[in-house]
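Heads up, one of the protein chains got dropped from this complex, but the rest are sitting where they should.
Chain naming follows the written order as A and B, and within any one chain the residues start at number 1.
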Amino acid sequence: MNINTEQFNGPLDLLVQMIDDDKLDINDVSLGKIADQFVNYIKNNPDINPEEVADFLAVAAKLLLIKSKTLLPYLIREEEEEEIKDFANQLKIYKDFLEASKKIEEILEERKFMYAREFNKKMLTENVVFYPPKNVNKTILRAAFKEIIGRLKIEEKIEENNLEKAVSIEDKMLKIQNLLKKINSLSFNSLLEEQITKIDIIVSFLAMLELMKQRSVIVEQGELFESIQIIKV
Amino acid sequence: MLELKKQIESLLFISGKPLAPKKIAELIGDKVNVKDINKAIDELIKDYDERAGGIKIIKSASQIQMATSGENTEVIRNFIKDETTGELTKPSIETLTIIAYRGPIAKYELERIRGINCSLILRNLILRGLAEEKKDNKKREIYYSVTLDFLKYLGVSRVEDLPDYDRLSKNKDIDKFLAGEI
Partner (left out) sequence: MLELKKQIESLLFISGKPLAPKKIAELIGDKVNVKDINKAIDELIKDYDERAGGIKIIKSASQIQMATSGENTEVIRNFIKDETTGELTKPSIETLTIIAYRGPIAKYELERIRGINCSLILRNLILRGLAEEKKDNKKREIYYSVTLDFLKYLGVSRVEDLPDYDRLSKNKDIDKFLAGEI
């Protein structure tokens, strides 16, 4: 598998490429098959844009759900069945637009630009004109400028918050391993941050799966929907 | 030619800039209503398409403008010394494609199709004047459309002239999907 981050654009694009490369159709079975490949890709590409990590993880979670359906069909509830159908559908629609965007790209490459006339003051007025607006004075200008500065500061804060939210699978794995140095087992819920987000749950889950695969931990769950215990090997 | 069409043609020529049908109605005055203006605009666009000359009238969701046809790009480029390459990144083209075929489209709908957060890219496209936003006060939602500048890059008078437009824009499966019914 040889996909370069420059060559795709978001998780669905990556997924469509993987499906195309493996010459699969878009359906449950092929999506389940591709789940591991997709998760591996996220893990091995720490340079995925931090703002997009959440979207990649959401897709990974859906693929894992689909995979678990192919393995353990009786565990899948009706809503999840819907979610899977919805996702395959989304992917097909996305693919339609991806194909349309390739045609648009070709049209752009033909460079058949149209041009409007550039602004030409002389065409509209022959004389030198000055038409001051009644609703502007020094005080208003100062107030407007202050408002603009204030707005820039707010934007700065929002962008900082976005970055804070991005948590990586690697960090979560490390957190689990560190905790297990002190104790022999811990509950899955204790991994989650104070403010539980969907992304945090997905990342923690993927980190746990990865450690299972590396045989660093085993995982126990009494019954469906009961708390999951992570145990040091 | 009808008086109304003549007046619109004059305005488009002299202003050189995009004009909204409502603005045109105001400028013509005489109790003319926007519906008549829109009808006259559509006829004008048809006239220009049939003539297939060196000038076209292009139309976006909100405005119309007069521009040179896409066939004479080289001559005009030399004349105005334009060096635009019109190069856009893949994510920009993908986003603009969806907005062109499905506009006016809400951000959440766009994100449903692309499966990715689109705030940043939308901000960038608006900054570059390739997409525009319009607030729908009833639905309390912002809707995005492509601009005249993007159509000029494509050399297309309106989105309806894009390949496969009908199939992608009036698709019941996509409608249902975006409405969350699937």
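Just so we're on the same page, contacts are C-beta pairs under 8 Å (C-beta built on N, C-alpha and C of every residue); 3 or more make two chains touch, one makes a residue touch a chain.
Because the structure is a prediction, the values reported are computed rather than measured.
If you put the hidden chain back, the residue from A:K138, A:K182 or A:R215 that touches it is A:K138. Residues of subunit B that touch the chain left out of view are 1, 5-11, 13-18, 23, 26-29, 51-55, 66, 68-69, 71-72, 75-76, 78-80, 123, 126-129. Contacts to the hidden chain, counted on subunit A, fall at residues 115, 117, 119-125, 128-142, 144-149, 152-153, 155-156, 159.
Note that only the chains that are shown with their structure count from here on.
With centres set at the average Cα position, the gap from subunit A to subunit B is 29 Å.
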